[in-house]
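The complex is shown incomplete by one protein chain, all other protein chains being positioned as in the whole.
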């Protein structure tokens, strides 16, 4: 059925295309600056600033980084570790919890939902939270303290619960139960298989959270060996110690190091992988997000 | 086996409690008696604690002459804290706080209970709800009196005297409440049989798998959220290392008074305003662009624009900082380089606070537009084509379709997202502010929010844990009250949209 488009509709569509293009450009613009800066000669950056196109093209910043990559590789390794462990365990806990509070026969589902939601509106604050991990549990310096605190968030649980409710009608679970299936079987055999988009969505949120975190390293790391990638970057940008280390590893004197462009090249190296990862999950993404209320 | 027994109630205490009296079970009356007595004893005129040996007490806590005048010989539940302040003993302060919280809770539940009994409101499951309230009230009464009884030896030991004496009325409350609890439990049991309702233990036995599946989440929440909540007590102490976190002197509301005088208003204003603009403007733009994307017909364009707009969400705050600095720096920042190239006057961003609310908002939206847009897009994609086809047949223009179909159908999603973000209106976005503003004090008036304030104050001054936690507690409470009120209003208007 083809309906003729009226003039106003065409104008409206044109406006839509223009605005979308503009917005997309605004979103991409800073990336271009960073990438162009990372290819610009260091001296040019210091004296003339940045531009949309590299003024004096050079790849010396990347050369320096990859000449002695051990530090950044270590940070990369740790970041992969935190992201994989955190996202894996987080997804497991979130899905399981969401399943329980989505079951109509579970009498306390609303109470549990509220207990989960409550943590997003009330909290003990930074110091008690820090002390819980650092002194009560004595986990300062451990990798556990870095991935554990971000395992789940109320929002993600509620998101997952809505998703389970929408994709697994109660009737199916009910009939499985009549057939003698226990909750574990229903969860693993009936619910999990249809959760693809939901898992992709929530997994992506968790993974981005882990990949981009620097705060927990700043709080709990006691050695550069356990640093998250972003904290490594933060330290690099702030204290130049890492830069000095780099100079040492590459036996360039600190003064000759392309400091400014290295910072930008590092930003590219740190963000690149996640950006490349996104298109692969995008197709699941949109269908995975449906939001429902806290109550059951 | 049990049910058989219940069908033929044996004579005895339980039968007495089952007896109807003025339309209510006698068991409930026991509860009412206990409640009323507790309530009467909880009014501020009734003293709970007596100081029987003032001189030894004064000696132990070493108060000065001028303070002795202020000390009383007896205290009720509510002014005990004023006494604790003089003892300079943190542990007693914590204990007293618990006592006070219990007292408030038990008064609250007792009042609710008494009101419920006399309201005669019939509910779907008979009096079960009422019994539940009665049991809650009694449990809090018992907890309160037990804690008060334990308080006596504890405080005496901590201060090192035996001057503190708990009034005998506490024991009366305890005994009455226990009897009432048992009585209510008995009447509840028969009524439960009628409505086929089961207690917690029964549920636990039946659905233990589901309970077991909750254990990991429970452990997580306990460690990460609930146990640290106890730490809000630090807000009432003046921390020092010697006495430690729990033993530091109790200072009452001093930290809050201080905050009120110093920064509370500014922080509240900044935090709420920023978050409100983030939520409102963010959501509106996200909806607008979600509709745009859904209306863009060309598939590759749809997909590409969506991907590009999502990209900023992947940028970490650390990198955002580099970006912002390189854009707005005075000497070689992109913006100023351009301005200078066009012959304009360079803009001094980093010393001019009033640019920053705009910059921070812009970058917040920049970072989150793609993410929020996708959430709305998912809802729009889920709308059945039939609606649109019908509208097209009726000759509705594109704008009309959006106005009358799309917008109403994404309203529920909007409200839920809105309420959800309201919960964090007093917090959140620490990293955004911390990385964008850093230690630049000039910008604080325009950019300081609670999270940055707490972080700064507690980490740069090692002894300011008290004031930092106080700010955090205020922040939490404010947010809590806000969400409760909003939810209440929403529930009144349309209970479908309420969060809980």
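Going in written order, the chains are labelled A and B, and every chain counts its residues from 1.
Quick note on the criterion: a contact is a pair of C-beta atoms (placed from the backbone, for glycine too) under 8 Å apart; a residue touches a chain by one contact, two chains touch by 3 or more.
As a convention for this text, contacts and distances are computed from a predicted model.
Going by its UniProt record, the hidden chain of the complex is named "Putative aldouronate transport system substrate-binding protein" among "PRC-barrel domain containing protein", "Putative aldouronate transport system substrate-binding protein", "Beta sliding clamp" or "Ger(X)C family spore germination protein". When the full complex is taken into account, the listed residue touching the unshown chain is B:150, out of B:150, B:298, B:390 or B:485. Across B:325, B:480 or B:497, the single residue that touches the chain missing here is B:325. Listed residues B:38, B:76, B:96 or B:161: the one in touch with the omitted chain is B:161.
Taking the complete complex into account, residues 47, 127, 130-131, 134-135, 138, 140-141, 218-219, 222-224, 234-235, 237-241, 244-245, 248-249, 251, 253-255 of chain A touch the chain not shown. Considering the complete assembly, chain B touches the hidden chain via residues 5, 10, 12-14, 60, 146, 149-150, 152-153, 156-157, 160-162, 171, 174-175, 178-179, 181-182, 186, 238-244, 254-255, 258, 261-263, 325, 329-331, 348-351, 437-442, 444-445, 455-467.
Just so it is clear, only the chains that are shown with their structure count from here on.
Separation between the centroids of chain A and chain B, computed from CA atoms only, is 26 Å.
Within the complex, the chain A residues that touch chain B are 1, 3, 6, 8-9, 12-13, 16-17, 19-21, 23-24, 26-28, 30-31, 33-34, 37, 45-51, 92-94, 96-97, 99-100, 103, 105-108, 110, 112-117, 119-129, 131-132, 136-137, 148-149, 151-152, 155, 157-158, 182-184, 187, 208, 211-215, 230-231, 233-234, 237, 263-264, 267, 270-271, 274-275, 278-279, 282, 285-295.
Across the interface of their complex, chain A is touched by residues 198, 203, 207, 209-210, 213-214, 216-217, 220-221, 223-232, 234, 245, 289, 292-293, 295-297, 301, 303-319, 321-323, 326-327, 329, 331-334, 336-337, 366, 369-370, 374-375, 377-379, 381-382, 389, 392-393, 397-399, 413, 416-417, 420, 423-424, 427, 430-431, 451, 454-455, 458, 465, 468-469, 471-473, 475-477, 479-480, 483, 496-500 of chain B.
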